[in-house]
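Shown below is the structure under consideration.
Here we show just some of the chains, and they stay where they sit in the whole.
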Amino acid sequence: MAVQVAVCGPSRCGERELTLAYEVGRLIAQRGAVVVCGGHGGVMGAVAAGARSCAGLVVGVLPGADRSGAGQDLSVAVATGLGQARNNVIVNSADAVVVVGGSWGTLSELALAMRRGGVPVVRLGDGWRIVDADGREPPGVLSARTPAEALDLTGLWD
Amino acid sequence: MAVQVAVCGPSRCGERELTLAYEVGRLIAQRGAVVVCGGHGGVMGAVAAGARSCAGLVVGVLPGADRSGAGQDLSVAVATGLGQARNNVIVNSADAVVVVGGSWGTLSELALAMRRGGVPVVRLGDGWRIVDADGREPPGVLSARTPAEALDLTGLWD
């Protein structure tokens, strides 16, 4: 079965996040992998558009109980009806998780991915960071400057 | 977005159910729609194989928290981690639900599809039937003898 990469990020974001997400989607498709995302707009819509620009496969895992609000670039839309608990479905379905930008929903996806363990989690660009009681970042989240570096850090194409 | 048809049925079933499921999958793909299924073997594996024989797209919505046990003919596997609650995800994601064969899991999918309402639910072949306190079948479930009739009854291609 094909490699599956989750790309997580907010539906409201800046131009820079959109550009990064589009490029990540393009590269994932070029490398023959499937994009798993939240199925709505913003970062989710940009990664889907990027993947579709290279004829890639994109699954949108929606929070709602039907496909309303599904982005136009999804190959398939899964209507979980779980609300934000669908974030755990996205994370469970991925060989690696790339996070672009910051929001509470996005942070929950990063945290659930780290909680799951065993899959590389990469923050691309300037998203939110976590600081423990001693002022240090808890270990484990990888950090990338460019989309290509983000995918390389996953180690999936070594 | 493409039409999505859920095909539900047991992982353990007879030859007749496998043949029906394979043919349903083939016809769904030929008509340009996506197959949504439970992602495991038996009826789920047969419908996936049928769809892939016509280069169709197949999403497996798995009960487990990873992709172990995913069938080889899936285009994409969604690891819900929900156990049998994933049956509701399958049903929510469908424009129509076709049921092949009988088992408790399959019956829960038929019941959840009818509970959702608004989407055609078709029983193909000799699956389990429901009888109310007066000995009558509650209205709503359609019944088909052949895979082509099952898809025609959904009304999705009228």
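When the chains are written out, they are named A and B in that same order, and each has its own residue count from 1.
Criterion: a contact is a pair of C-beta atoms (placed from the backbone, for glycine too) under 8 Å apart; a residue touches a chain by one contact, two chains touch by 3 or more.
Everything numeric here is computed off the predicted structure, so don't read it as measured data.
Q: What is the total copy count for the complex if 2 chains are drawn?
A: Of the complex's copies, 2 are shown; altogether there are 4.
In this text, only the chains that are shown with their structure count from here on.
Q: Only C-alpha atoms count here: how many degrees separate chain A from chain B in terms of the superposing rotation, rounded to the nearest 5?
A: Rotation angle, to the nearest 5: 180 degrees.
Q: Averaging over Cα atoms per chain, report the distance between chain A and chain B in Å.
A: For chain A versus chain B, the centre distance works out to 29 Å.
Q: Along chain A, where are the residues that touch chain B in the complex?
A: Interface residues on the chain A side: 1-2, 4, 34, 36, 57, 59, 61, 65-67, 70, 72, 74-82, 88-89, 92-93, 116.
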